[in-house]
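The structure follows.
A single protein chain has been removed from this complex, and every other one stays in its place.
As written, the chain order gives the labels A and B, with residue 1 at the start of each chain.
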Amino acid sequence: MDPLATTLMVLDYAAVAVFGASGALAAARRKHDIITFGFFAAITGVGGGTLRDLLIEAPVFWVRTNATLLICIGAALLVWLTSRRWFAGQALLWFDAAGLAAYSTYGAAKALAFGVAPVPAFAMGVMTACVGGIIRDVLAGEPSILMRPELYVTAAALAAGLLVGLSVLGFGGWIAVALAFAAGFGLRGTAIARGWSLPAYRD
Amino acid sequence: MDPLATTLMVLDYAAVAVFGASGALAAARRKHDIITFGFFAAITGVGGGTLRDLLIEAPVFWVRTNATLLICIGAALLVWLTSRRWFAGQALLWFDAAGLAAYSTYGAAKALAFGVAPVPAFAMGVMTACVGGIIRDVLAGEPSILMRPELYVTAAALAAGLLVGLSVLGFGGWIAVALAFAAGFGLRGTAIARGWSLPAYRD
Partner (left out) sequence: MDPLATTLMVLDYAAVAVFGASGALAAARRKHDIITFGFFAAITGVGGGTLRDLLIEAPVFWVRTNATLLICIGAALLVWLTSRRWFAGQALLWFDAAGLAAYSTYGAAKALAFGVAPVPAFAMGVMTACVGGIIRDVLAGEPSILMRPELYVTAAALAAGLLVGLSVLGFGGWIAVALAFAAGFGLRGTAIARGWSLPAYRD
């Protein structure tokens, strides 16, 4: 396996773990049982990538392997067994920022590799990063990331847009992946650190 | 391309634009940023047709072309740049009625063309017209069209039912498309003008 493919695979598993943990934390906040922890971890961890794979007609990435769901179950167990306070601070927020950048970069790259047109490939990157968390929030009855003013989907859009833009211009491969990931992570990180948001619509 | 196919394609793009605008308006009502406008426009514009295509094993209609999502993004920008009051009155309601009739007719016709059985083809028509708006309402935390007493899903059911019924009876093509669209639009329009609804369940 070439280094780029390996990097993408590592990004992929890391994002599943981070999003899985964020799903389990949503269950922890509402004091659910271990089965619901696992359900939330799985939905949040694989939700976005599942929709992407269905749309681009790829085999759904976690169906032919045990590893992906076991990572989600492991993340659920970790959150269950440790104190929720471990995760309550900034640490998870930063891991989640990395997951966001990784998933939007990876999702857009995978869509392009499957011959998807540039604009929908960009949308696939955003979706891969955001849809798992949106489903988690809808199921938990919380206002979703979409509804919050903070700059979240925008960071995914920046990463996916850069990956697609650079690839279309002929700078695919390592350069596009590194720049897209760095830009998405940097923007989301700055938003976390400084509380940035986009201007809201005004009548 | 024959005229019937062209008509169906125009219906399709027009419905995407109208539903996209209604998605952006949901974002405007809650004063979101431009990224969320785009997200809502895309989900509302293509949500129903996406589910239909996945279910009938057709390639998802917006994945191999840039045009469809660009229409959604254009609708989002239009709503963002103009005053929301432009859209607040009856005009959008009537455009939405046309989109509803177009999508339910088109969705049922496409399902039949893919060899789907009549009852599920009818369901595909209803879904194509209604699922995008339902996802929009769930994400926005508003009671969905399903939950409101007004006659909305019923108009989609009339259009899809007529298209399928006439096709099964051998009156496919133009006649079925024109009658189904007219009936669906007429019923929804009357409901808007007169506040019609179906009788509710009583214990």
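Just so it is clear, a residue touches a chain if its C-beta (ideal position, glycine included) is under 8 Å from a C-beta of that chain, and two chains touch if they have at least 3 such contacts.
Values in this document were obtained by computation on a predicted structure and should not be read as measured data.
Here one chain is not drawn; of A:16, A:42 or A:191, the residue touching it is A:42. Counting the whole complex, the residues of chain A in touch with the unshown chain are 27-28, 30-37, 39-40, 42, 50, 54, 59-60, 62-66, 69-70, 73, 80, 83-85, 138-141. Counting the whole complex, the residues of chain B in touch with the unshown chain are 54-57, 115-120, 123, 126, 134, 138, 143-144, 146-147, 149, 153-154, 157, 197-203.
Convention: only the chains that are shown with their structure count from here on.
Bringing chain A onto chain B by least-squares fit of CA atoms involves turning it by 120°, to the nearest 5. Each chain gets a centre from the mean of its Cα atoms; for chain A and chain B, those two points are 29 Å apart.
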